[in-house]
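Below you will find the structure I want to go over with you.
For this depiction, one protein chain was excluded, whereas all remaining protein chains were kept in their positions.
The block that comes next holds chain A.
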Amino acid sequence: MAAVVKKKQFSLKVLSRNPENYKRETKLDIHRAPINPEGYLHPFAIDREYQRALNATKLERVFAKPFLCGLEGHRDGIEALAKFPTRLSHVLSAASDGEIRLWNLATKRCVSSVLAHDGLVRGLCSHRSGNFFMSCGQDANIKFWACSEEGNITQEPIRTILNKQVYQGIDHHEHEDIFVTCGQSLDVWAGDRAQPFQSYTWGLDSMHHVKFNRIETHLVAVAADDRSIMLYDTRGGSGVQKLIMRMRSNAISWNPMQAFVFTAACDDYNLYTYDIRNLSIASNKHEDHIGAVMDVDYAPTGKEFATAGYDRAVRIFNAVEGHSRDVYTGKRMQRVNHILWSMDNKYILSGSDEMNIRLWKAKASEKLGVLKPRERTAFNTAETLKKMFKDHPEIKRISRHRHLPKLIHQQKAELREIKESQKRKESNRRFHSKPGSVPFIPDRKKQVVEVKE
């Protein structure tokens, strides 16, 4: 008897991939890469991202080589730096021996030079058109110089104004034919007149720094020797506001994107950002320098600014943060007196006591030159990852670490101790006094002595 074979009823489908669908057709094609975001196929996705962020942070520190070159040639300490708003590669510098030089940043060479003044050059500013610039010096002259497209300066000034007093600063109006000078008084000049058409004084002390606002173009900020910052409107007859601080401000820079914000570099090692609508309290206090801050310049984006310090360091601050994001020092760099942020937001120039102008990258680890699209994506991804994991302790430590000169390192620790002890003392005093008798005063308000209208 034959065995009865019962046919089993079932439907079958087995996974079988056709390699044609998964391999590239020709060698010129890119490889096919199907994606499946199913969670269990990607174990440790976050851990791996963290690792990538850590690597990116380390690489950033490895490639952080901000120094590009030194512009050598001056025979005395740098007294002033000026940029042309409409020319990217040209920069002006003036030295204590009265010489003015024009540099080409692309070739890193001095294009032309002129012995402009007898003695120190006090102030330097360029005209928006880029065709001429003006300087004032210790010899009490204001001189106008023309410069060609290639950057050649005329050897004789195209115009000279002789004065009785020495002017310490000069700045030109954004688009009108007006410029201001400061010294014993703040003088406003227009056209071809040999006399200022307006002259302001507020108190007896002389003024040493003046800056036009680039948006509200008639507004001028002046820093004076009596520890004050004054605001003037060149259309009005007298000053608008006067802010007296505990220590003198050395320089002022207006935020190029927010008309009502300026930052003052102060002698008390700090910078203060003010909103002119309320000067009684600074909107931010920027710490980190361990010496007087000599100069400050905003990036054209208004998001960052660079500072020059008497402590031989250049620092870069995020405009809304209290501490610097980066610090540049050099073994041979002496006290930095002047700083410029280039108009393409890529470079920083610093002029220091030892006759050198240094060219730095604004982002220390940035790759210069043209980026390929994939390169750019990789950098962007790294940037996002760093941002995502920035608060993790290891990443924070690496990204914050800077190898600083011993002096700065020690001084920083000392300052920190001083600050802590002051804080402790205040808290003890508060603890042992009648409640409310020792009020909390924010750090941003402590330096303000008085605001006059």
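Methods note: a contact is a pair of C-beta atoms (placed from the backbone, for glycine too) under 8 Å apart; a residue touches a chain by one contact, two chains touch by 3 or more; residues count from 1.
Convention: contacts and distances are computed from a predicted model.
As stated in its UniProt record, the chain not included in the shown complex is "BING4 C-terminal domain-containing protein", which appears among "Exosome complex component RRP43", "BING4 C-terminal domain-containing protein", "Proteasome subunit alpha type" or "Rab proteins geranylgeranyltransferase".
Considering the full assembly, A:Lys23 is the residue among A:Lys23, A:Lys65 or A:Arg416 that touches the omitted chain.
Where chain A meets the chain that is not shown, the touching residues are 8-17, 19, 22-23, 31-44, 46-48, 50-52, 55, 392, 420, 424, 427.
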